[in-house]
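Here's the structure, in structure tokens; my notes come after.
Of the protein chains in this complex, one is absent; all others appear in place.
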Amino acid sequence: MIQILFMFFAAVALGAAINVLTQKHVLYSSLSLIVLLTAVSALFVLMQAEFLAVINVIVYAGAIMVLFVFVIMLLNLPADEESNDRLRWLKFAGIPMGLFLLFMVARTVWRVEGSATTPEIAGTAQAIGASLFTDYILPFELTSLLILIALMGAVVFAKKDL
Amino acid sequence: MIPLNWYLILAAALFLLGMLGFFIKRNIISLLLSVEIMLNAVNLTFVAFSSRNGQISGQIFVFFVLVVAAAEAAVGLALVIAMFRNRETLNVDRSNLLKW
Partner (left out) sequence: MSEFFNSNREIILLFVKMIVIFGGVMTALAYTTLAERKIMAFVQMRPGPNRVGPFGLLQPLADGAKFLLKEQTVPGNANVFLYYLAPIVSMIPALLSFSVIPFGPDLKIADTNVSLLFIFAITSLGVYGIVLGGWASNSKYPLMGAMRASAQMLSYELSLTLSVVGVLLISNTLSLNSIVLSQQGTWLGFIPRWNIFPQFIGFFVYVLSGIAETNRLPFDLAESEQELVAGWHTEYSGMKFAMFFLAEYANMVTVSALATIMFLGGWNGPMFGPWWLQMGLPTVWFVLKISGFLFLYMLIRATIPRIRYDQLMRFGWKVLLPIAVANVVLTSFIVAIS
């Protein structure tokens, strides 16, 4: 049963990723990315990381992608025009190259063996919070500083006249 | 039980799709979207290893990747707005004023 769920969500994720690449209008690409994010969150749930799954949806699909969709709608972008005609065939040369690279990566990764017995990990809020606020408190404070800097930078860049 | 290799290969495929999109696309927002695909693939790898080794540090790292992705998306989109205001196009090939 869990294999069927994994196959389904993996197929949805791969299909959404391919759709992000092949759509002409960038709004459809961002909508496909939202589908990809929910599929990845479902895969997180399959790995017992349910807190991260809902955080992924709240932060990524619910806030960052809304930002993307906002900017696309505000700028009122048309569908992509045809780019430089000389290099158009290079796009299609990328597909067999990508498949070859995937084959090389998969050959290396296939030999990775997890432990024989899977240790039970609880991806609950208590476990993550206990580790985040004791072992990783310094990176946590630094990320708050990072968000503050990004906030100021975004406001400065998007202003009409400085 | 799903073997670890399947998750890793799926994450590798997603990462390669994001990389392919980053090389092929000409629109700046599509480039940002491809970067987000790559970050999601990395998140998947972290959580897969965390659930296999029984340590919670993998999921903590996903937290930080999420925060950095949010900050990067915000600043990147502000830059996109500034660029669109100056140049009326989002094609990266047209932003070649420094080319000699």
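Read from first to last, the chains carry the letters A and B; within each, the first residue is number 1.
Note that contacts are C-beta pairs under 8 Å (C-beta built on N, C-alpha and C of every residue); 3 or more make two chains touch, one makes a residue touch a chain.
Predicted model only: the values in this text are computed from it and were never measured.
When the full complex is examined, the chain removed from view is found to touch A. Of the candidate positions A:Ala63, A:Ala130 or A:Val155, contact with the unshown chain belongs to A:Ala63.
The omitted chain makes contact with just one of the residues A:Val40, A:Ile55 or A:Leu132: A:Ile55. Within the complete assembly, residues 27, 31, 34, 50-51, 53-55, 57-58, 61-63, 66, 69-70, 73-74, 124-125 of chain A touch the chain that is not shown.
The working rule: only the chains that are shown with their structure count from here on.
Computed centre separation for the pair chain A/chain B is 6 angstrom, with centres defined by C-alpha atoms. Chain A meets chain B in the complex at residues 2-3, 6, 10, 13-14, 17-18, 20-21, 26, 29-30, 33, 36-37, 40, 43-44, 46-49, 51-52, 55-56, 59-60, 63-64, 67-68, 71-72, 74-75, 77, 80-81, 83-84, 91, 94-95, 98, 101-102, 105-106, 109-110, 112-115, 118-121, 123, 127-128, 131-132, 135-136, 139, 143, 146-147, 149-151, 153-158, 160. The touching residues of chain B, counted against chain A in their complex, run 1-10, 12-14, 16-21, 23-27, 29-30, 32-34, 36-37, 40, 43-44, 47-48, 50-57, 59-60, 62-64, 66-75, 77-82, 84-85, 90-91, 93.
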